[in-house]
Every structure is written in C-alpha cells, then in structure tokens.
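Omission of a single protein chain aside, the complex is shown with its protein chains in their original locations.
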Amino acid sequence: MAGSPRRAAGRRLQLPLLCLLLQGATAILFAVFVRYNPETDAALWHSGNRSSSDNEFYFRYPSFQDVHVMVCVGFGFLMAFLQRYGFSSIGFTFLLAAFALQWSTLIQGFFHSLHGGHIHVGVQSMINADFCAAAVLISFGAVLGKTGPAQLLLMALLEVLLFGVNEFVLLSLLGVKDAGGSMTIHTFGAYFGLVLSRVLYRPQLEKSKHRQGSVYHSDLFAMIGTIFLWTFWPSFNSAPTMLGDGQHRTTLNTYYSLTASTLGTFALSALIGEHGRLDMVHIQNAALAGGVVVGTSGEMMLTPFGALAAGFLAGTVSTLGYKFFTPVLEAKFKLQDTCGVHNLHGMPGVLGALLGVLVAGLATHEAYGDGLGSVFPLVAEGQRSATAQAMYQLFGLLVTLTFASVGGGLGGLLLRLPFLDPPPDSQCYEDRIYWEVPGEREDEAQGSLRAEETDTRA
Amino acid sequence: MAGSPRRAAGRRLQLPLLCLLLQGATAILFAVFVRYNPETDAALWHSGNRSSSDNEFYFRYPSFQDVHVMVCVGFGFLMAFLQRYGFSSIGFTFLLAAFALQWSTLIQGFFHSLHGGHIHVGVQSMINADFCAAAVLISFGAVLGKTGPAQLLLMALLEVLLFGVNEFVLLSLLGVKDAGGSMTIHTFGAYFGLVLSRVLYRPQLEKSKHRQGSVYHSDLFAMIGTIFLWTFWPSFNSAPTMLGDGQHRTTLNTYYSLTASTLGTFALSALIGEHGRLDMVHIQNAALAGGVVVGTSGEMMLTPFGALAAGFLAGTVSTLGYKFFTPVLEAKFKLQDTCGVHNLHGMPGVLGALLGVLVAGLATHEAYGDGLGSVFPLVAEGQRSATAQAMYQLFGLLVTLTFASVGGGLGGLLLRLPFLDPPPDSQCYEDRIYWEVPGEREDEAQGSLRAEETDTRA
Partner (left out) sequence: MAGSPRRAAGRRLQLPLLCLLLQGATAILFAVFVRYNPETDAALWHSGNRSSSDNEFYFRYPSFQDVHVMVCVGFGFLMAFLQRYGFSSIGFTFLLAAFALQWSTLIQGFFHSLHGGHIHVGVQSMINADFCAAAVLISFGAVLGKTGPAQLLLMALLEVLLFGVNEFVLLSLLGVKDAGGSMTIHTFGAYFGLVLSRVLYRPQLEKSKHRQGSVYHSDLFAMIGTIFLWTFWPSFNSAPTMLGDGQHRTTLNTYYSLTASTLGTFALSALIGEHGRLDMVHIQNAALAGGVVVGTSGEMMLTPFGALAAGFLAGTVSTLGYKFFTPVLEAKFKLQDTCGVHNLHGMPGVLGALLGVLVAGLATHEAYGDGLGSVFPLVAEGQRSATAQAMYQLFGLLVTLTFASVGGGLGGLLLRLPFLDPPPDSQCYEDRIYWEVPGEREDEAQGSLRAEETDTRA
C-alpha cells in the first residue's frame, strides 16, 4: 500500500503544496497587518525631524547581521556533521528559517508590536524573528534525520506560535529578563524538540545506525557552524538588550563565558575519551554551551569572573552529558536526540535560567546604580524586590518547561498524522529520499526508493 | 602547432605578464589621480571641526564589510559547485575581484567623484567598487570553466569600463534609481556574460560533460556561498541608499523578499523534480533571486507584502528557468550558461527593474511624505511626475540591456583573440590546466596536458 503510485504522488505534492499554502497565508496576513515602523517608513521617519544617524538601524543592524549568520550559517553547518545528510541539514535549516522568519513576524507582532491594528516591523522585529527561528532550529536538531520537510514545516508552524505565547507570558506578563534567551530560546527549543522526538520514538532506528555518524569532511563542515556560532554569540545575547552599557556588558560576559566553556570542554573531552583522545562532537557542541548559559544573566552585573565560572560549568556539564546522559536518554527514556540538543541547549539553558535567578536575586542599587532601571525596571521602580524578581525568573523557567513539553507533545502527535510521510527506519539520516544526490546512478536511486517503500511502517 | 614549446612558453607567460601590466597601469593611474576624500584624509577631516563619530565610516562600513564578504566568499564558493573546478572558481573569483576593485575605483571615480582632477576615495567608493566586481563575477558565472584567467582579466578590463559608463548614464544622466543594482549589476552582469558566452559557443563541449556536474562535497561548499549571499543580501541592497529610513527599509524589504523566494524555490523544485526530489542547483541559486528582484525597489515604499510577493515570484521564475529555459538556451540559442546566471541574475534582474518601474510610478507625496526627496529627488523637486520617473526607469532597463549586449559581444570577440589560450573542449571545468592539483602523479598530469594540446582547436 505504502508503495502505491497514489502514495508516491502524494509525497511528491506534499512539500510543494504546503510551501505554497503557508507562503500564501503569510502573504495575505502581511498584506492585512504588517506595516513599516516609524524608523522604517519614509513619511513617518521624515515627519520626526530626527537626524538619520539617530535611526535605530545603526545601533541594532550589525548585531542583527551576526544573529542572522548564526541562524543560517551556524545552525545549518553545525548539523551538517552527518555523513549522508548534509543537503538536508543545510537545506531544511534554510527552508525552516525562511518560513519561521515570516511566521514569527506575524505571531510576535500580534503579541508585542500591534499599533492600531497593524504590526510594526523594523530591525528589532527582524532580530526577534531570527531568535524564534533559532528555537525552531534547535528543535530540528533533536529530530534531525528522522523527519521529512513537510513534517518540519508543520513543527515550525506550531512551535513559532507557542514560542510567541511563551515569550509573551515571560517578558510581558511576568516581567522576566531573558535577553539572550536561555529560557525562551534554548530551554524552550530543546525541550520542545526532545518531547517531540520522544513521541516520534523509533524502536528500529538502529537500521540506520551506519549513517548516524560523521565522516572526516562532514566534521570539518560542522566546524564552520561551530566557529561562526562561537564567534558571533556575543552579538546574539546582546542583540535585544538596552543600548549602551547593557549591550556592551552582555558581549563581554558572553565572550568570556565562551572561552571558559571551550577550555572546560577540551579538558573533559580528553579526560573521558578513550586513550585521552578528544571527541569532535564535544568540541562542536559543548564548547558553545558558554553562550547558552549566560543568555539570561549576560546583561546583568555577572562580573567577568562570574562569566568564566558559568561558562566553565556549562562546558563541563555539556560534555559529560554527551558521554553519560545521551545514552541513558535513549535507552531508558526512549528519547533519540540526534544532535544532542539536550547537552548544548537543554541543560545549559536550564543552568542559564537558574544563574539568572541567582544574579537577579543578588541585584542591588549599589551594584547597578542608575542603571538598575535598564536591567530590572520593576525593581528600580520599587514594584518588586530583587528576591521577588528572582522568584519570577524561576517561575519563568517552569512556565517555559511546561509550554515546551506540552507543545512538543502536541507537535509529536501532529507529526504522526498518517499522511505525513516520514522517512522509513532504514532510510533515516539519508539525503537521497528528498534530494537529487549527484554522482548516483538513477537505477541505484530507484532501487533504494523501492526498498524504502517496502520498508515503510504504515 | 598548438602543442609546440613556444606555445607552452606563451601560455606560461600570459597570465603573469597581464597581471603585472594591469597592476602597473592601475598603480600609475592611482598615483596620478586617486586621493583620500575629506572623510579619510587627516588634514581635511580635522580641518572640518567635526566629531569623529560623524564620520561616514560608522554608517557605511558595516554594510561594506557584508558586501565584501558576499563578493569574495559568496560568489567564490557559490561557483565552487563544480567537482573539478573549485580552485579555479574560488581562485579566479579572488583574482578578478582584486583587479576589478582597483580598476573600477578609477573608472567609477572618473565618472562620479572627480574633484579638481582627482578621484576622491572612501567607504562609498569601496562599496561602489565592490558592486562593480559583483557584476564581473556574475558574468564569470556564465563562462565558468570555459575560459582561462588571462581571458577573464581582459573581460573584466572591458566590463568594468562599460559598467561605469552604463551606471553613469542611468544614475547621473537619466536620474534612474537602482540602489541594489537590479539593472546596473544583475541585468548588466548577466547579459554581458551571456552574450559573451554566446560568442564563445563551443559545439563540442559535451566532451567535458562528465565534469560539468557537482559531487556531494562540492555542493556543500557551494552552500557556503549561497548562505552568506542570502544572509548578507539585505546589506548589499541597502549599502548605497540614503542614510536613515532608506537604509533601514531596504534591509527589511530584502530580508522578506529572500524568505519568500526561498519558500517559492523549495515548492517549485519539489514540484518539478523527479519523484518530488529537491534539486540542489535550484536551492543554491533560485533561493537568492529574492535579493535580486528588490534591487531597484527595495529602497522604495514597496511594503512588506510587496517584498514577499516579489520574492516569491522571483524564486519560482528562477526555478522554472533552470528546468525549462536553460536547456532551450543551449539547444536553440547556442548559449552555454554554466552557473545559470540567466536564472539567478538575468530574469530576476529584469523583473526587478520592471518592479522598480511599477513602484516608482505609484509613488505619491502621501506615501513618502517628506521622505520623497530622499528616494525620488527629481519627483520631490517637481522636475518629474512619478509616471515620468517610471518611464525613465524603464528606459534605464533598455539602456542597460543594450550596453550589456553590445559589451558582451565585443568582449566575446576580444576573448577570441587567437593568442589567448582557452581550455580545449575536453579540458573544460578542470582545475589541472591552471593549478597544481594535489595528489596527482606528475606523469598523469603530463599525460593530460599532452592530450589537451592534441585537442586544441587552433
């Protein structure tokens, strides 16, 4: 049945139709709702009598570009470590980002920047949309190789929506601080993806085990992703903070935290490796945990020492996670986490949220001076004590974990809809199902498709 | 005859002598004509009593850097998709860019920034020079693999000159708007290269057919190019626009247009692919058409919806071009377009010019307010109606197509000069002719050179 011509035709049309449908829908919503904001609109900006050098563009755009590189180049290449899944890793990253940027402009716009029934867009909304796309790509990492592009688009459809709700609850309702998104991006994206992956558990996945590793060159491609992520992470965490000292301080904290997570990762990787050898997977991922762990507290007065300590902790925890936790997750919890997002985004994200609780709780007028209002406006205005802010931060983490888990569960059920055609167990981590792969003879490809059809689980 | 020692010695000396000659000539012209502009010159800047933070550098340089990455990394790696031509794709991109940047500084300087007999240079001239280099590299894409480096340098020599003339006619004489260069860069570069490729038509090119495709890893290298181009394209289109809202709006429009062209490309590629499979060539190229298509109108009040619609159209047209138009171009028009620049730059460039006609024609004082003077100064000053501006835009497209076609024809005749040694038909798309390629035994290389000499058409 699975291999019937009708099925094949359905598969053929699923992705194009979904792309066209989603693009059509967002285009209509854009036409109705989305407008240039006053910094972007010719008439509105020039009615303001402001110097063009005051335009927010000049203070946010360089950060935006770095974030944009991280989302497209960083995540895409980081996931290209699989030997036979490079086209899909980079290509679907591209597809998901393109859709998520549009869709999250709408969702975030409805929640955050609705003015007279219109969503106002500009460089800030571009940064926010890229942040949401980052969360979607983190979730993609958990199900990498086991899901088709139509499934992934539906995942993004749901996840962007819930990301927007969760972010709105945290930032607007609870007054939680989370500039670099330890909670809203990393924790949310990781646990959404992990729960979703749990729902899609495949007991027969070892049929594709031989394709689950890397080859020499694919690891070098992945390092392109790692190093651009590492280099630009200070811009990521600081992109949406208050201008001035806030942005400056956040970059500094992130920079130091990343150096320490790198040293921690090398130390632990060599310590736990056979014959003292380093493991590329650790370096590619855990070295980045320092960026995740200061996502919440990076804009606070963490101190340079605090940044080093946090980064080191995150790097070591993340490396140990790959060695000791990932196998348990699969064996005991039936959770197959292709990229180890639990180690890079999950645990460091939760640690980052808790670090935010701690540093927020320690905030004093003395340490922040008149800058307290920029970092903790509700504390500066006397509406909350620092301890209360800390409690709100903690509550924000719990809210995030709840939204992520419930959302991931729903997403999993959605992706199990029978007409969505997942790759069969024996063809996971394989580009050939979705891409014309060069250098293969047509008959081979045909043969493999036939094998695939026989193997479909439906 | 072709394989004679004198011929071999000639080939050996051709590239070095041409490099030295061109470098010597531009150096002398630099010594005579090129001077720091008042924002760059120590004495002139400090005589101005201006704050260093007012220096234009701080408003243009981040955009310049993104453009510079696109020209060198983006174009270079995008063309590295060929399995045996990676050294040449990246290396000759590098060579052509280096020469074109110098030469276009002079040509554009003579036309645009001559002050008291001197060409003034600064960050704006750097951006303009990079734009001209982009046009040369677009043309390179049409003849990729079928021309030697000496031929390419001569092509650049001519193309930079004509680019400068065409740009001067459009921007200065006709008052046409074309910030991101849908006409001046993409249409010009594409049709110059295509006509040139037509003149160099090789009926026996199928002798090299086995090298004309990609291999798995070369496609991943090409994706480095694609994704950096995609990420930084908002900076490309906005780099030379008016400061303030103009630059801000252009980035936003380009950003959305690119997301839509990506979704359009994925939809169409899967729709027309065998078994519903995606084609890497489409993703690598057509997904970028959204940047090309808003090159003219990006700084105008296109609206976010307009950007989505334009991008989607460009992405689909470009993808369909690869499937249905490229084969016809070769079969019927004897036009061999290695990279499909007609699909990425030609058609989307023309579409972008027409979109500019439309959006310019719709410009009203109401929509632009006091900003009208920044975008359409002649309309704001009452020298032209919006409709007249639209007609000038259309005329600009025709002028560009004329210059590009005549220039490409002349370029083709120039490159057919008998002493310029093109690769033989059986050795196209092959690095070994121009590069020491690692891992080959010397005798093999010798053998192939001998085969090549026998095969030369002369």
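Order of writing sets the chain letters: A and B. Residues in each chain are counted from 1.
The rule we apply is simple: a contact is a pair of C-beta atoms (placed from the backbone, for glycine too) under 8 Å apart; a residue touches a chain by one contact, two chains touch by 3 or more.
As the structure is a prediction and not an experimental result, all values here were calculated from the model.
Interface note: of A:258, A:329 or A:390, the residue touching the hidden chain in the full complex is A:258.
Within the whole complex, the absent chain has one touching residue among A:219, A:337, A:421 or A:436, and that is A:219.
In the full complex, chain B contacts the hidden chain through residues 8, 11-17, 19-20, 22-23, 26-27, 30-31, 34-36, 39-47, 50-53, 55-58, 61-62, 65, 68-69, 72-73, 76-77, 80, 86-87, 90-91, 94-95, 97-99, 101-102, 105, 121-123, 126, 149, 217, 221, 224, 433-439, 449. Across the interface with the omitted chain, chain A contributes residues 54, 58-59, 62, 66, 83, 213-217, 219-220, 223-224, 227-228, 230-232, 234-235, 242-249, 251-252, 255-256, 258-260, 262-264, 266-268, 270-271, 273-280, 283, 287, 301, 303-305, 308-309, 312, 366-372, 374-375.
Everything that follows uses one rule, which is that only the chains that are shown with their structure count from here on.
With each centre defined as the average position of its C-alpha atoms, the distance from chain A to chain B rounds to 33 Å.
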